[in-house]
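Every protein chain of the complex appears in place save one, which is left out.
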Amino acid sequence: MRQSFIFRNPSLLIFLACLAGFTLAITLLSHAYGSAFISTSFVKTLGKTLCLCLVAIAMDLVWGYCGILSLGHFAFFGLGGYMIGMWLMYARTELIIVQSLANAPIPATPQELRDAIGTQIFGVVGSADFPAIWMFAHSFWAQMALVVLVPGLLALVFGWLAFRSRVTGVYLSILTQAMTLALSLYLFQNESGLRGNNGLSGLQNLPGVTASQDFISIWFLWASALALGLGYLLAAWVVSGKFGSVVRGIRDDEARVRFLGYSVEGYKLFIFTLTAIIAAIAGALYYPQAGIINPGEVAPIASIYLAVWVAIGGRGRLYGAVIGAALVSLVSTWFTGGLVPSIRLGFYTIDWVDWWLVLLGLSFVLVTLFAPKGIGGLVDLIAGRLVPNRHGADYGPDTGSLQESEGRE
Amino acid sequence: MNRILRAALMLLAVSAMPLVAQTTPTPSPIQAPIQALLQEHRETIEKSSRRSIQPAIDAIRDSGLPAAKLVLEKWGARDMWQRKSDGLFFYVEEVAGSDLTLFDFADSTQIGNLPKSDFKQIKPNSGIQGLIALSLVKFQLSDPDPARRGAALDALARIGEAAQLPALRASIDSEPDPALKSRKQRLERLMTIRFGETDAERIAAIRHFAGDLGVDVRGALNPITATTRRAAPGSVPPQDMNVARILRPGGEALSRTEAYDLLIAAGLAPARLTIADQRAALIANINAGSSGGVAVSALDDPAARDRAYAGLVVAGLAPAAATGTEIDAALAAHVFFDTFAEPARPVTDAAQETLRSIELKVGINQSLDLALDALSLASIYFLAAIGLAITFGVMGVINMAHGEFIMMGAYTGYVVQQVIPDYTLSLIVAIPCAFAVTFAAGVAMERLVIRWLYARPLETLLATFGISIALQQLAKNIFGTQARPLTSPAWLDGQMVINDVVSISYIRIAIFVLALIFLGFFLFLMKKTRLGLETRAVTQNPKMAASMGINPDRVNMLTFGLGSGIAGIAGVAIGLYAKVTSELGADYIVQSFMTVVVGGVGNIWGTLLGATMIGFLQKGIEWFNPSNTLAAQTYMIVFIIIFIQFRPRGIIALKGRAAGD
Partner (left out) sequence: MSNLLEVSGVSVTFDGFRAINNLSFQIGSAEMRAIIGPNGAGKTTFMDIVTGKTRPDSGKVLWGEKTQNLLKMSEARIAQAGIGRKFQRPTVFEDQSVRDNLMMALQNPRAPVPVLFWRPARKDSTRVEALAEQIGLADALARKSGELSHGQKQWLEIGMLLAQEPRLLLVDEPAAGMTLAEREHTTDLLKEAAKSRAVVVVEHDMEFVRRLECKVTVLHEGSVLAEGSLDHVTANQEVIDVYLGR
């Protein structure tokens, strides 16, 4: 009767197998470990795409399963990036400074070292002092903890405020959007201590690692794939069983769940915070591959794009989110990279770099109107053909013949 | 030799002037008294040095000759030329090729065209020109042309000097224009503050301005109350100084470090050892792997560096640095105080008192100005949000493309302006055009997209967002990324100045008025018209409304079109005030939604209150930290998030079962 968790979710196995196969294939085609068929920058693009898939899973959990259309999850993603970026930037600058000071006639005091690093990092915003928020930047482990803690706490506090006052639906969406806007405006200031609109840069260099970017990019691809796999497993496990039932119940009829005795606010807060942490981890893996993070990344529009990916992929199913994020972000890279040939109409030339957003916007409207289930809906169509959903009816004419639920096993 | 001869000649000329002048008007201008005066100062004029020129200018100005003003004007304009042969001065109207058209100063008669090579141009440098201009003020103050008198007052207010004060006073009584007269009187008081001869006179002038808001008054008083921080040996400040206050080192106003820096700067105490100096001294004295008796490798510790430096001092290799006790002693042996640049105590007292009275009034007026600013910001938010109040507040449709409708309205205004160059006319045409364009866009969007999604509000949000990014990119493709100007007509330029503190630009007044008109229009539409009734019916119960013969499709379409059209008009207004870019709408969309949500959905008065609250809040926060509008917006949003905790349904909330679920 009781089956193991993995066997109850066949799509999980398929997904993990695909992910492993993909990672292996890229590794074998890379400069670092294989035939050098794929350029290192493309490996980075793929690694980044895996991170986007992970944040899309988080978005799917919070929106597709729990019904909270959060327009703030990319802010958590960005915050994760900022947290890891602080350590990367500090540690690397420290190495450079120590190296340059090694030739000085007398060794530097800790204070001099710190001042030199401060000048190097904050020179662009006309400052040399370390803001208080950089207190832990020198420690890898502390900063890694902050990757989880800062977005987690922000989500916890914001979620507690928002859910406690029973803000729901579009109001909640607008509120999360406002939170994102406030955060990005805050980061845009030089006084925020995170280098204002310059953001943090040079993140692609791992301090103390001498390997070339060819290798680093593959390592990050592995890390991203691992994170995506684990994130998918975690999400699938969370939504299976009674917790998933309750969460989907909240999406469909919040009041009813409340009258069943479940504290809806607690569940929402749990999901909101959990997904914020997943998003932050995805961001912490993404930005070292991107090399730079600035407040523009946290802008509200990024979070809306995230919702777009999930909607196009098909919400309420985890693989849908992954497909949507991967497809849209890769196609977007393809179009905006100027790789798609322009269309000459004689009187006008359609240059896809300019027209891609128009195309994306309109196709998004079409998906919303005509395919509300997204690309994932196709899977239903195909699966419906293969194993018709008989809703518990018998397979054969005789009573006592195979039930659908047994036939699936 | 030559000089004596010339002096004699001149004497002769002066004495014989009337006779000769009458008989031979040309070409013998030498006899005229003005020419004589010029000849008297010929050398200084030729030398053209700012330092020595003043007597010459003064002599001409005070000569009382009718031509004195002409000379000064022509000289200042570099139109004065000197004949090389005899050193006589003329003025030139026109330089035609190699010829000069010469005039005589005395009676402005034309002398004729003479070759340029015989003459030398007097070229006063800008410093001298300034002095000449200043001396001309005396003439200009009683010039028949009021504009020139005004210009002279401007010059005086800017660069006036003590010497002009009598001339100014003399010109007051004869001033016919009452406005200019009061300006002259005010300027006289202001100049008396600075240049008055007795303290009593100056104090009277200072007291005259109690409670006056003019920037010029504060400009005149501030230098008097400005202080300089000084240190002096002993325990009391020197007697000859006008001391504002005595400071205690280590107090709030003066830290011990600052106090000691003051002593160093005044040369009253030896410099402290800076970290850089210490490091340099240690590096300079590295000897066989150690410096000052400490191994170089150990010098990464401040304490070790101090020990090493002490070693250097003992060895006589570095100057002794001030120690803590020495600093204490130095601070104790000196007195620190702020002094006024103005030596007279009663004058500074009066100035401080007057400034205090002004500051209070300025504070009140600044609050008023701030309130006006906030009001105009509130009307902008209200304008941006009123369309949403219809589509979101009444119909419950989330339209993320609302901002893009505002943008479309602004671009329509820009396009109309390209076709119709007259700004007033184009504005009159642009408003209905913008309404028509965005109304059509709104209707199209409602028909094609939104009506299929009425039951799925979150998906409406996403679909309209898709439209929003498409429209934004489309605008970028058509109009480019740079900002397009939407120029306001001349009658909207400038600002209404109430006093030197409170002012508001006409365009903001216009936006405020427009906001009021829209409010009235909205109320009229919803409460008094058939469409308003039908809209309310459809939004409350579409099936019931349909069964009563209302076509919900048509009503929804019209209502949505209306909300969009109003956004278009708001776009024209906002375009006049801000730059027209494809991101124009995106900048307002979050605030607009906030306005509607904070105010309370479904109630126009709520939207009004929401806009007012957000406008005043943002200006209020900006007032605390004026340099940082980004921070103001951040804090405002945080405040709104907290505000929603206490009033989740907005300021004006619907109650009861109607508000449920």
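Order of writing sets the chain letters: A and B. Residues in each chain are counted from 1.
Here is the rule we use: contacts are C-beta pairs under 8 Å (C-beta built on N, C-alpha and C of every residue); 3 or more make two chains touch, one makes a residue touch a chain.
Since the structure is predicted, the reported quantities are computational estimates derived from the model, not experimental observations.
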Note to self: Using the document's definition of touch, tell me which of A:161, A:223, A:246 or A:362 contacts the absent chain.
What the structure shows: A:246
Checklist line | Candidates A:18, A:104 or A:260 - the one touching the absent chain | finding: A:260
Check: In terms of residues, what is the contact footprint of the unshown chain on chain A?
Finding: 1-2, 238, 241-243, 245-246, 248-249, 252-253, 255-256, 258-264, 266-267, 270, 391-392, 403-405
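Going forward, only the chains that are shown with their structure count from here on.
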Item checked: Between chain A and chain B, centroid-to-centroid distance (C-alpha), Å -> 46
Next item on the list: In the complex, go through chain B and note every residue touching chain A.
Entry: 275, 279, 282-283, 286, 291, 296-297, 299-302, 305, 398, 400, 449, 452-453, 456-459, 461-463, 465-474, 476-477, 586, 590, 593-594, 597, 628, 630-631, 633-634, 637-638, 640-642, 644-646, 648, 661
Next item on the list: Mind listing the chain A positions that touch chain B in their complex?
Entry: 69, 105-112, 158, 161-162, 164-167, 169-171, 173-175, 177-179, 181-183, 185-186, 188-189, 191, 255, 300-301, 304, 307-308, 311, 354-358, 360-365, 368-369, 372
